[in-house]
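Missing here: one protein chain of the complex. Every other protein chain is in place.
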Amino acid sequence: MGLREVLTPFTVWKHVFDEPVTIKNPIGRPAADRYRGFHQNDMASCIGCGTCEAICQNAAIDMVPVDGIETRTGDSGLRPQIDYGRCCWCALCVDVCMTGSLTMSNEYTWVDTDPDAFRFVPGLEEPWKDDEEGYEREGKRVLSGIERIHMEEMPPETRISNFEEIVDGYSRAEAILEADRCVECGLCVATCPAHMSIPDYIAAVRDQDYDRGLEILYETNPFSEVCGRVCTHKCETSCAALHEGDPIAIRWLKRHIVDEVPFDRRLELIGKPAAPTGRKVAIIGAGPAGLTAAFDLARAGHGVVVFEALSHAGGMMRYGIPEYRLPYEALDRDIGVIEAMGVEIRTNCRVGRDVTMDALRRDYDSVILAIGLNMGRSTRVPGTEGPGVEKAVDLLRRITDGEEVPVPERLVVIGGGNVAMDIARSMARLQMQKYGRVGVTLTALEDIDHFLADREEIVESREEGVQIFDARGPQEVVRDESGAVTGLRTWRVKSIFDADGRFAPAYDEGDEQIHEGTMVIEAIGQMADTSLLEEALTEALEWNRGRIRIDGAFRTSEPWLFAAGDAVKGPDVINAVADGHRVARTVMDELAAREVMQ
Amino acid sequence: MKDVDDKFLKNIETEFPLREELRPRRVTTPDGQEIEIEPLKDYFCEAAPKVHPKAYIPIVEDFYNWARANSLWILGFGTGCGAIEMRPLMTPRFDAYRYGIQWRPTPRQANLLMISGYLSVKTLKRAIRAYEQMQGPKYVVGLGSCTINGGMYWDSYNTIKRLDQYLPVDLYIAGCMPRPEALLAGFMELKKLIKAGKGEGANKYAENFATYKANQKSVIKDWDMPDYNW
Amino acid sequence: MSEMNKAKLSGKTTIREIFETATEFEKVAHRFYTALIPNVSKDIRWLVEELAEEELEHVDLFTKLAKDPAVEAVMVAEIARPVADGKFSDCVQTPDLGPNPDDQAVLQYALMRESAAMDQYTELAESTPVGPLKDAFVFLANEETKHKAELEKIYYEVVHSGGV
Amino acid sequence: MEMRHLHALLKQRHSLGQLEPKGGKLAFVTVPRENLRGLLTELRDVHGFTHLVLLTAVDWMEDGLFQLTYMLNNRGRDMTLGIRVMLDRQEAQGDSIHDLWPTAATYQRELKEMFGIDFPGSPRIDEEFILEGWTDLPPYRRDFDSLAYSQQTYAERPGRVTHDPREYMKSKLYPDGV
């Protein structure tokens, strides 16, 4: 031990004159900008999807109803409540948040004598509600996929010359990747008219358990192969994933399941119908609503006969939707399953002509009217009477039936809905086959943002060479001296809806245009052909603004007659399917009730 | 409810007998005397804790409370992870000593027990002992989520979930773990409580002694200490 | 509204007279729609009933205004918010109603009537010097325009409904 | 390559299973219980695997097996070999290696307590290690349900309710399911 070793330690006494490092007032010292303090939630952008609850490994989050937040499409109306007797401030909930509404402040002081006080719903009244500082995740969410897996499609130049299906469908690998993005919040289920168990069948895709997937599909939708292709997929508008990225391709995943299960296996999985009950139900119209009802009723053991005026079953699914969107074989397979349940479909049998309503009423326990909207509306502007002006639904029907339809070199379509796109694209294909080029002009009252058609329909139409003139109000079908159509005269629509979104058109007469074409196709709307009801029944029934009045369970005012589908509600396949289920359930209840009465 | 494989179920009486040194027995003292001893009774007082009455004159009680509030002596017992944020408080940067707060190495000198987060059953046993050995009036502060509702160990088989079932908690500080600044804020709040005469944890413990004991014994299966060790 | 109607109106010299005449026109319209009700199929009867109902509302309004001493103030207040016509003319046709018209035909007919009435009141207003009388015509033109706008909404819902 | 070479060398003598390499420096191999001791001794004394990294178990309850993993490391050549021994889950018993590596005694005590795998002869094997007064199944076994035990034994703070968004939306928007 040297003296040096004894003395050296004393040299640090020099620090006695240093400025002390003590923080003067440490209580409430601001934490770093990124500090993970107490939670904040932007109530307006939160959608209550519960993904935060799902990821919390401490079960610290409850989803609770909050005053002033309503349950609506795409928002469950629930908000996260956090238990600070559980939280570990890992901020996984922030990272996984689908909308980015959940963040953290850098506030960290919370002292209380009551252990039950440490629960709160962020975004309501906490003092740090509006603090700017605090943890937010860097960029968009990374814990679940943002971008949709690309769907392979036939390129425009290939598809325009034929009616082959455009969309390829996902491969297994692609489907798994896409299904993987789903967070299973279930917000979509309420939006789907048929309330399909969307998260469950997406989980089945992820697990590669297609049998289970198919069974789930058939619980709520016997037209899954059709819907997997042409559904208006409103579910995707309430998908939690769309707030930061693309919504899950729910429709394509549904299709993928059906694609992966061979038809025979499908029949096996669906199984046999229940023992016959001896009851008979007549259904008028073999469209999605009628056939869905038929499927449900037949499965329950009731005898079902479907009356179809046209030569094939399927209704608008067959005669309205062109083959390139929905191949007939796909539709046939869905209908095949329904027929396998023992449903008898009498095609070419028009009620009112080949069989009367009275006869149906007499011979069957119940009758379901599912006639759809099969008559096209006309604008009835001057010049619409006479040759050269067609209605879209009529033309589509004729194309499906294989009839020869007139194909002019240039034509004009009026309308901005899916039917307008369907006819425009169908005619474009026919023109391509006949002339080698496309000459279709599409005009619509609505501006492009208000088109009722699906976005991809518009995009694909344009890709295929359809010229779209939006916000054009038709004034007259122009004809030459011989009466032959030469074009359509339109005015520009300055605005079409008022501030409340109600129809209030304003035209600019000064902006007039003539769209050339030797044919005008009107595709503005459809209506039901209720002539089959005949006068007495029409008088006997209650009506509601032009449609047969039904109650919540699809009963008409006549106890034996039920109505469903587009004719009473609207306006797409999945709604019709949903209606079909509901009306079938009512009919079954009624039949059971009658059983009890007797 | 879970299935239990009986093979592994242990009988508390036979599997966890009282440790040899705690059993009543005859011993020979160093000076040759033979005596009977019963350690659990001989070494500890059996009397249960009593409620500490308030001073008769309010102003005196107020004075007591003021004094108590300004000498929070913490037992240096890091029962869980939160203890690591107490070290900065003992050092110059945060310097809790200036607020009359200091750490003591033995329960006899301390009046504040900080339960710094989760408590395993094994530590709970020691914490109870430490608490009971402390002189009244004494206080308990729970740090972090774990003391409130189990925290991130909510599904653990070895940690208690609610501290207030086993010890009378005067105050909770939220966080996982709470920062030194939050701890200081907690101490200031505790001082206010004591000054207002609301730091009544020890009396609560005395009043509800039977309930606390029953709760403690329901999780500490091998109870091998006297019911109250002070 | 025919030229004859226009002639009838342009001869009037007081507001009260104008309103009384206008009321007459509305009554005629009401009678017309009421008579049409049994002629249309039951499923579109709601439409004709609604039209008749609305004409009747106008009758009530005009009758009340004709008796109201503060009519001028009411009118001035009303016409301070002019209603613009959007000229949604593809539906303003004059269809031959025939014995059993359909919903679209009825609507187009009604729209034509409202449109014509609106035009005529507007014309009368333009040809009348500034004063209470002019205000009365402007007011009436406004009323018909509002009515037409309401009909246009129904028209869009009915005719363009299936435009999916 | 080296790992493969070593495996080829030892395979016959110790009835080793297939070598499962994980990258170049880590590999796993299965050995019958009776060959374990010989293999470990040879690896330690001849091949430089002198460092016992860890000894732990994996419960393959569905197969009725416990897997013991002996992780050995050759520090000079930076090679790690995971040696697996499969034990019958019923009355599971392993062979103590505390005389090869004294530190193994600690691991074996833990395995006894947490999995119920006995290692006869290992020092202090029957003493309580981490747990105190434990009366239930050894907690690391798969058939021990931690959450259920926790809920039975300790009281959770009451008063929390949560709602499933999907079911809640159903109750609000289409209560009768349609």
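Should a chain be cited, it is by its letter among A, B, C and D, assigned in written order, with residues numbered from 1 in that chain.
In this text, a residue touches a chain if its C-beta (ideal position, glycine included) is under 8 Å from a C-beta of that chain, and two chains touch if they have at least 3 such contacts.
Please note the rule applied: contacts and distances are computed from a predicted model.
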UniProt protein name of the chain not shown, from "4Fe-4S dicluster domain-containing protein", "Amino acid/amide ABC transporter membrane protein 1, HAAT family", "NADH-quinone oxidoreductase subunit D" or "4Fe-4S ferredoxin": "NADH-quinone oxidoreductase subunit D"
Chains in view that touch the one left out, judged over the entire complex: A, B, D
Sole contact to the chain not displayed, among A:39, A:206, A:312 or A:429: A:206
Hidden partner chain, touching residue among A:182, A:399 or A:453: A:182
Contact residue for the chain not shown (choose from B:126, B:195 or B:213): B:126
Hidden partner interface residues of chain A, rising order: 1-2, 4-6, 8-9, 11-12, 15, 21, 31-36, 51, 54-55, 57, 88-92, 95-96, 135, 137-138, 142-145, 180-184, 203, 206
Where the missing chain touches chain D, by residue: 22-23, 25-26, 28, 50-54, 56-59, 69, 71, 75, 78, 80, 82, 99-103, 105-106, 114, 123-124, 128-132, 139-140, 142, 144, 146-147
Residue ranges of chain B at the interface with the undisplayed chain: 21, 27-28, 30, 75-81, 83-88, 90-93, 103, 105-107, 118, 120, 122-123, 126, 130, 152-153, 155-159, 176-177, 179
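Everything below uses one rule, namely that only the chains that are shown with their structure count from here on.
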Contact-richer chain pair (by C-beta pairs counted) among A-D and A-B: A-B
Chain B and chain C: spacing of chain centres that average the CA atoms, whole Å: 87
Mean-CA-position distance for chain B and chain A (Å): 60
Residues of chain B engaged with two or more neighbouring chains: 148-150, 154-155, 162
Shared-contact residues (touching 2 or more other chains) in chain A: 83, 85, 115
Interfacial residue positions of chain A with respect to chain C in the complex: 232, 373, 377-382, 415-420, 445, 452-453, 473-475, 491, 494, 502-507, 509, 523-527, 530, 538-539, 541, 543-548, 566, 570-572
Interfacial residue positions of chain A with respect to chain B in the complex: 20-23, 26-29, 31, 38, 57-60, 83-89, 108-115, 118
Contact set on chain D toward chain A in their complex: 157, 159-166, 168-170, 172-174, 177-178
